[in-house]
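A single protein chain has been omitted; all remaining protein chains appear in their positions.
After this line comes subunit A, so read on.
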Amino acid sequence: MDFSYTETQDMLRDTLARFLADTYDFETRKKMLLRPEGRDPGIWRALATELGILGAPFAEEHGGLGGGALENMIMMEELGKVIAIEPYLQTVVIGGGAMKRAPAAMADAVIPEIIAGNAVLAFAYAEPQGRYDLANIRTTAKADGAGYVLSGHKAVVYAAPWATHLLVTARTGGSVRERDGVELFLIDASLPGIVRRDYPTVDGFQASEIYFENVAIPGDAHVPGGIDLIELLADEATMAICGEACGVSRKLHEGTLDYIKQRKQFGQPIGKFQVLQHRMADMFVEMEQIASMALMGTLKLDLPAAERKAAVSLAKAKVARSINFVGQNAIQTHGGIGITVELAIGHYFKRGTMIENQFGSADFHLGRFEDLTLAA
């Protein structure tokens, strides 16, 4: 057993952290959100070309740095520390994860484009009726000659307004909620018949409702692997946002600690009050457990499916509960100023809140864990 990072991993973290410290301060981020596209595309370009780190989790044969899930966790933690509005989760973690398991022709074509910063992928998996069940899918992909015809409605697709490619889950057969028949497709985001309604999200991102209106897609858009692959991708994404939660919670804690040392009431810094000291200690305890669970789940992503799912679900359930605690108490301890858009703390709180339910709430994941491990 060894919990130490390699020199390369340390370097990756330092490189990204230094770059974000220079480019992603709170005021600059605010301005990015006000741009028509809701982000500064120059940042993504710089991550790809100047820093050359979008290849972190890809094999060297594709031009990557040879890393994997741990590298994604490191990247997500650092991005979380600045609540970055960048499509790393969607493009590199999920999209890249799919491409690593895709047929060679597709992988060879797409991965280098991801690493170069040219391809932005979005994961269109959720549906209005489906909650967190990945097999609860009504969108259909009907075989049509050599290709398929895609029809249906995908909900809340993060990063879709920027995407060059969409990674879509759709049903080639079976009924809603059946595992068999759910398949994954990688398609050009500008195909005729794709209708998007774009909007900002409450945590500062951009997303879309996507309507596929009889979209003709080629046969080689299919990424084989079915629901098993889709679940693996969702588990990897889940652990990536747990990594992000580490970064977000560290900033929530740090910001609150700074604040209670400075803010004076009743003639002393409020950090002198024992009730707030204990609260900060409890937040610290929860924050450390987020880090522990993010690491645990990430290290277990390679296990056989049942063990992997159980580990990821425990991790996500705990992270959801803990970031809820850290976020709510960060705001409470700040008082009124914490509820305004003026301080960064509230923006970390918003992202932390959205992480709670993204890819499944605490209840959903505890339920999945019980189903997998607690049979009567």
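One rule holds in what follows: contacts are C-beta pairs under 8 Å (C-beta built on N, C-alpha and C of every residue); 3 or more make two chains touch, one makes a residue touch a chain; residues count from 1.
Assume contacts and distances are computed from a predicted model.
Trainee: Suppose you had to identify the omitted chain by its UniProt name; would it be "Proteasome subunit alpha", "Anibiotic ABC transporter", "Pimeloyl-CoA dehydrogenase large subunit" or "Cell division ATP-binding protein FtsE"?
Mentor: Options "Proteasome subunit alpha", "Anibiotic ABC transporter", "Pimeloyl-CoA dehydrogenase large subunit" or "Cell division ATP-binding protein FtsE" considered; the missing chain's recorded name is "Pimeloyl-CoA dehydrogenase large subunit".
Trainee: For the chain left off this view, which of A:113, A:209 or A:288 is in contact with it?
Mentor: Selected residue, touching the omitted chain: A:209.
Trainee: Looking at the whole complex, which of A:46, A:59, A:155 or A:216 touches the chain that is not displayed?
Mentor: Of all options in A:46, A:59, A:155 or A:216, contact with the hidden chain holds for A:155.
Trainee: Tell me which residue among A:5, A:19, A:132 or A:284 touches the hidden chain in the full complex.
Mentor: Considering all chains, including the one not shown, the answer is A:132.
Trainee: When the complex is taken as a whole, what residues of subunit A touch the one chain not shown?
Mentor: 126, 128-129, 131-133, 136, 155-156, 158, 177, 197, 199-203, 205, 207, 209, 264-267, 270, 275-276, 328, 331-332, 335-336, 338-342, 346, 349-350, 353-354, 357, 361, 363, 366-367
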